[in-house]
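The complex is shown incomplete by one protein chain, all other protein chains being positioned as in the whole.
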Amino acid sequence: MRTEQDALTTTSNRLHPKQGEVIDRSTTIRFTFDGVEYTAHPGDTVASALTAAGVKVLSRSFKYHRPRGLLCCSGHCPNCLVQIGDEPNVRACTRPVEPGMEVRAQNVWPSLNRDLLSLTQLGSRFMPVGFYYKTFIRPQKLWPLYEHTLRHAAGLGEVDIDTPLGEFDKQYLHTDVVIVGGGPAGISAALSAAETGAQVLLFEENPALGGHLRFTVPLESSSTTKASKDLPELLEAVDRQPNITVFTDTSVLGWYQDNWLCAVKGARLFKIRTKSVVVATGAYETPLIFDNNDLPGVMLGSAVQRLVHLFGVLPGGQVVIVTANEDGWDVAADLQSLGVNVAAIVDEREPSACASPYREGLTNAGVPVFYRHTILEALGSNEVRGAKIARLDGQGEISLATAQSLQCDLIVTSMGWTPATELAYMAGGKSEYHEDRAEILPVSTPPGIYVVGRAAGTHAVNSQISEAQRAGSNAAAFVGFGEFDESTAYSSGVLEPRRTSERVCVPGKKKQFVCYCEDVTDEDVETAIAEGYDSIELLKRYSTISMGPCQGAMCSMNTIHLCARANDWTVQETGTTTARPPTTPVTLGALAGQNMEPVQTTPIHQWHLDHGADMMVAGLWLRPNHYGDPAAEATSVRERVGLIDVSPLGKLQLTGPGVPELLERIYTNQWDNLRVGRVRYGVMCNDEGVVLNDGVCAHVNDETWYMTTTSTGATTIFEWLQWWLQSGWGEGIHLTDLTDTYSAFNLAGPQSRTVLEKLTERNLANKAFPYMRLRSAKIAGVSCRLLRIGFTGELSYEVHCPSGYALHVWEALMDAGREFDIAPFGVEAQRILRLEKAHIIVGQDTDAMSDPLSANMAWAVKLDKPDFLGKPSLMRISAEGPKQLLVGFKMVEPNVVPDEGLQIVESEADGQLKIVGWITSSRFSPTLEEAIGLCWLPPDIASQNGASFTIRMDGHLAEARVHHGAFYDPDGERLRM
Amino acid sequence: MSIQLIRQAFNGNRPPQRMWHSHELKEQYDVVIIGGGAHGLACAYYLAKEHGITDVAVLEKSYIGAGGSGRNTAIVRSNYLTPEGVRFYDESVKIYEQLSDELNFNVMFSQRGHLTLAHTDGGVNTMRRRAEVNQIEGVDSRLIFPDEIKNLCPYLDVSDHPRYPILAALYHPPGGIIRHDAVVWGYAHQADVRGVHIHQNTEVTGIKVKRGKVTGVETTRGHIKTGTVLNATAGWASTITSMVGINLPLTTIPLQACVTEPLKPFLDVVVVSGSLHVYISQTDRGELVMGASVDPFSSYSMAGSLTFLEGIAGHVLELFPSLSHVRILRQWAGICEMPPDYSPIMGFTPVDGFLIDVGWGTYGFKASPIAGKTLAELIATGKTPTLIAPFRLSRFEENELVGEKGAAAVGH
Partner (left out) sequence: MLLLTCPNCGDRNVSEFRFGGELSSRPKDPSALSDAEWANYLYMRNNVMDAQTEWWHHNVGCGLWFLAERHTRTNEVIKTYPYVKRET
């Protein structure tokens, strides 16, 4: 066990300070990894600090729990996923260290270094690819137990239930050109585009611009010397260019239709609308598949260069470099110049194929070079102790007889690149396999989309720059700035040495990992293909290759090669899987941003809260459900007077000569005879004859009509009416949505007239202002519309007033009613009151299949008028007879209230229950002191007043009787008082 | 069956057994099934197994399971609203319960329980209505309240703070999730074993009809003579059916989903919220699989949108505020075709020999076994099984729609 003291003193992997490093050595900060304290410098990532401290194992693999260490050091592979505090699955190689950070290894038991779950490897013979499909089948009873074990062995980080929601936000950006990737290509493209006058946004996922030039430091004779010397110049030019806005630490997550991009920087999500895009996203270095290729200490060349140059950390002291290109030689030269013992360069090519400028220097320095060799195996148990290499024969086969072991603690592979072209493919780009380059490259992209640099297969910096400059000006020209450069939009055929080997796998006898995320081996791939999962898509789904955290960055190219080989297909025939966003995993918090669930409140909202209202959700609205005692509220309406805020009601004004004809068509009842000053109730159906909405409509004056709709249906009905008006009905009609403009209150109860009279000079006498009439009046000095209607069954006035004065009117009404003991009432009391009147609520008593003939509203359907919406369907229902009817009921046991939703049943001969109906509304009526309700029943029962039926309640059956008409004041006398 | 198993067990070193084989396209088949998804393959399997009809071709334009079968969120349940729906899906659940055994392939049906949350009074009533219908039909389903919800799913915010507080939930213990691809592969394998020809990368380009009767199918690999064609291409059903001149009451709309990085298990039930348009479950591998309601406009495009990701993230955090650090790994879309009454359309059409298994909206995968089984019976006997009679195409003309739309909201 490592002690704290050990940890603090083990800093030998830190190099001397050098130019370009991003750490601040003047300060030391502390953090812990699995409880052990480590030090770091500001600028360090968790992984660089741990590597500096000699920690090689950062995680355990998903299936076999094999130790895993740094591989890509660029935030793309799964090997360094750790838990940091309450945040799971953090990439240690890109997350900056912060003082006091608590870093933990994930999915290990009991600890990272002694993970007993790694014993699963012993049984790996029995756990080939897809083993779970073939095992645990019988007895099926035991499957839940197996499943429990499987589940608890799987998964990576943990979610802490106490994680605070955190703060996130979003920003919209609009621009001419977006450049994704701030390497030499991206910068050059940005500069060219910006020079034309186009607005350019330049996104870079790393903390600084520069791309690979930040950590590849070529020596004097390098072909890239010029460019890297130019980096400071490039950066300065970007600084000087006002048309470029740079976003670092920002990952572009996806391309969506019509150049809508999404990017994330920490807790902020960017939504970007651009006119053209240059994809300069570089490439992922492709790992080589060989025995034990996942051993900690096997790293990609670019990863080593990042560690060395950005963080001054040396991941090993003795290195074997396995390569097939000049990049590997660059790494070798780099490390050798830093005093690292380069134990060997293992290059699979002939000496003649090697064009590295460092070749001579390294050879002269005595570095052993093995041409036509490759690696067979990484030696060591928990970390690299050596490399076994062997010679390739004339056919490129391994000559096992030549195998030899070399001592080392670091194996670097530089075998080639997988272009990071996801965005180009999301945008509709097409790809092709270039055999001569062993890379799948974009061959065409939609207009306005350009791919440059390594993403386009261009590796030499000078070529990258010139190609990107051209693409940058073309991207700007596409938007209308400057002229098109007529040479090709991008070039993947730049003449330069090939960088990528076709050899992706060195066959062996031990475990070789194709997919690090999911622990899929080459053998698994072969098995899956032999089993019939031969296409790349089936292979992916069966083996789960590329479905883990790396999303194929490390494994997609290798898998395609293996799949092609096993099927004897070409790489082109094998094809690729679909690129899907996000390109980089993104948190739910960032995607969600601030909580934007909209809430609608009325002008009286605060008053309701101040008066103890229990608020309820009603669509987007918050409404008072009650103020403490809904039954008492209902009683106060029946006996005295009450006031309810019905502002959420939809309120529409229609003007024009054609309104009556329109109303005739959209309501099921008659409207052309409604005189000025009168109000009528109406039902709207769609053409299927389904009830859409109900409400009243008043004829205000000659050409003006005022309609109310249900509160949740207000928007829908408004848009629906707009459609009928604009698609040919009701020419010249003007429709205005006054839902928010007006607030509305219902003053209800026998004393309501007396209360209202106190606030107006308008004559409210029954004769002057009878039931179902509309009047204008000043109430407490405010011009209002009064509708004398009666959802509650009592004398009542719906007061519609401008929302700006709503609170004043409300308070005036409450004041005026004080002497009559007025009580505010909520939705619950209103539901009781309307149920006592057997008034239906659309959406509660009806559903998306209910017609008005069945829903006890035949009286509001006039089938003999000319065409109206739903008429043919209703005619048919009328002719065939409704299948169910909505009807009132009372309980035989008057105190038993059956819950809404309960089913009405009949017992069949075999004792089974048959469903014949259901309860839509039910309440205990405080007025009648018994349970009442509405329900759907077959017509033969529903049509007989007093017919008995049974409701299934808590497993027993309760008896109820059909009740026709209103339960309270069936003749409606109280409405007309 | 068992002999085969034992042989397999002792042949450990031999090359692995192929799940299905490639065949030349024959000139003629007794039955041609268009669509190599779970429905088509299940139908082929039951035709062969239960009716001895093995001269069957399953035509798949891509790879098997490429459509809805491999794109859904793998939720299986039977707590529907209408008795017809409940009976039908209950039969499906019963087949799923023993499907691993039957197919000798572990489809990993995890009956971990299914919660449909209600955030409004109306929602509670609908849940109660469903629970009651379910119970009467013999399906385990009941209404539960926040305390019990919290026990089943501690990470849910059951406080009254959220915009849409959780008032109750419909709890359906036999509901759960399954490995959807495994269902496809298991059926494909067992159909293949019985002689069914599965033709991948074979797209149907036309259907021959003579005097109102199907006579053959044109494909990208050649012509097939047949008197019986089943269109099992839910999502694309209109495009195939239009080849015989029939319009369907369908609108194709994308349905999107996404998945997070793997996490240690913390969510033991499937959680659905109609008000928030979201459903979420944790796979055996530890990922959260999440989906929403269908897209706001019709399309056959499976590109996926940012709007979906933003929306679902917000809604998931409403329900599970502690998940803000959890990362989305991948999003995708499938397409589904919505019929007016949110119920499938199965059986005969006006063209003799042309049968349909379409209109599967957002509820198709969970019906695969029973749909395959009943359609196989229909093809073999020429008679419509009682269980699927309510779902006939002619119901629209007969004004006999199925009432499943009443439970609308999110149907997962």
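By written order: A and B. Residues from 1 in each chain.
Convention: a residue touches a chain if its C-beta (ideal position, glycine included) is under 8 Å from a C-beta of that chain, and two chains touch if they have at least 3 such contacts.
What you are looking at is a predicted structure, and each value in this text was computed from that prediction instead of being measured.
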Residue among A:688, A:798 or A:900 that touches the chain left out of view: A:688
Of A:726, A:741, A:783 or A:948, the residue in touch with the unshown chain: A:726
From B:305, B:349 or B:384, residue that would touch the chain that is not displayed: B:305
Residues in subunit A touching the chain absent from view: 256-258, 260, 687-688, 715, 719, 722-723, 726-728, 867, 871-873, 876
Residues of subunit B (touch criterion as defined above) contacting the omitted chain: 236, 238-239, 242, 247-252, 296-301, 303, 305-307, 337, 339-340, 396-397, 399
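Rule of thumb we're sticking to: only the chains that are shown with their structure count from here on.
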Mean-CA-position distance for subunit B and subunit A (Å): 22
Subunit A partner contacts - residues on subunit B that touch it in the complex: 15-21, 62-66, 70, 83, 97-98, 100-101, 104-111, 119-122, 124-133, 136, 154-155, 163-165, 179, 181-182, 185-186, 200, 260-266, 275, 284-286, 303-306, 309-310, 312-314, 316-318, 321-332, 340-341, 399, 401, 403, 405-406, 408
Residue ranges of subunit A touching subunit B (in the complex, touch as defined): 62, 86-89, 107, 132-138, 140, 143-144, 147, 150-152, 154-166, 168, 254, 256-257, 260, 262, 269, 271, 426, 527, 530-533, 535, 537-538, 541-542, 544, 547-549, 551, 580-582, 585-593, 595-597, 599, 616-618, 688, 843-844, 847-849, 873, 876-877, 880, 899-903, 905, 913, 915, 918, 920, 952
